[in-house]
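Every protein chain of the complex appears in place save one, which is left out.
On to chain A.
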């Protein structure tokens, strides 16, 4: 009997199969995907590791570069700075985001939709923008530091103060704004489910509010918290944009990599610092993977959904808190908008469109903006297609199991790779004249060299950089779809590509849209990977911002940031409208016909 059931469960409809067509195509595609991952990720990283063990002329010197790094005080200091920044940022950002998410999920506060969108707004801007906005607000001659240029002094006696923005303070504030939406998103999901029974039990036992927080709420979201901590830590540890703009003389690892490579052309040291930059991300990656395996549903089938108790005082308090956050965020964006349209800040406040000309500054006109649009669109379309098909093969195919396992690992690995490291690794790999094949010592000319300095390498770098998150989105969506679609269509002799295009893709459309939007928005704002890879013909908007800031043209830099933000918001709105329409259409069958 049991064996009969087993045989039914394990029944595989192999009988009517046409020998091999599907299988062959699947195998070919899986191998192709694997080769793609190996060539665009594994080989470049190996090249980077090799470079870190070489001196400038290319002779192997073991770990000398690391020794040099940790023994030269100025470089070691950067490591110390970076850790300090990351720790402080993480603590502030996660606490602030926790309260914010709590307000959205666990209170009856008004304006939740508004606050949610405001909380996510910083996602649309390049990190340089926060730095620039802070200069206008809190710089030596900023709006707040001078007390609205002396106005408040006249009215309320609020005197000027010296904020000393450039350095640690500036970087930390920027990083907090940068990481806040990420932590908020994670914690919002974590807080959205809870078991009412636990709170009832706590109430019966007479637990205080604080005790409930520590014994019920926090433990129920511990995975979310850990995840938020790591995300914030890694992001602020590796960010390059903000320290570049408001770092002053406060050196951090990311700016060190840039200075070593761009300023001094010292690629070996750049690679060395790059590897050090990756350490926390790798640790986070391992911890995250281990935790996810342990994570079992804290909410089981008998759980009662959490009902938020009424409490006017609490709601008002949270409203006040969220308004303060929203005000700060809007103030930043307001400062950028003002800076972009004002003639000579802070001496001539007449409005102008001059800063959007970009012709007379380090920006090359509007071209970098169009370039960014092209790169982002290509990344979004090609990236979504490639990543989705990759996820489909990994999840749904039944062939080449071990290859799929490895490619699954490689697909989520980029989450641990900072953009700067990807950029550097790409320079090393794609600019190499020839490779020596190990063991047989044969030299072959680098067949990918033409990519270097082209548009394609920027798109490829972006796809690799953002691969993991998009892959996980696709994977989650595919996991929800029953494998029987594949088995049944195979049994009925429907070719797999028909099942793919008629069933899998339509069912995954929301995820596909989300992937495309994610890739687009991030390609618009990213700087870290592409800063090493752009050629004069393909300068991007985010790079133009860095160059303009370098030249001191911060008003046009603000204008360019504004263009990026506006574009991303438009894309987001289009995405929301599309996915809403899609929801209505795909859910139409669920409505009962009358």
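Convention: a contact is a pair of C-beta atoms (placed from the backbone, for glycine too) under 8 Å apart; a residue touches a chain by one contact, two chains touch by 3 or more; residues count from 1.
Note that contacts and distances are computed from a predicted model.
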Report the protein name recorded by UniProt for the chain absent from the figure; options are "Iron ABC transporter substrate-binding protein", "Energy-coupling factor transport system permease protein", "Sulfite reductase" or "Biotin carboxylase".
"Iron ABC transporter substrate-binding protein"
Full-complex contact with the absent chain, from A:43, A:180 or A:345:
A:345
Which of A:168, A:232, A:393 or A:564 touches the missing chain? It is A:168
Counting contacts across the full complex, list the positions on chain A that touch the omitted chain.
24, 27-28, 31-32, 35, 73-75, 77, 135, 139-141, 164, 166-168, 248-251, 262-265, 343-348, 359-364, 447-450, 536-537, 550-554
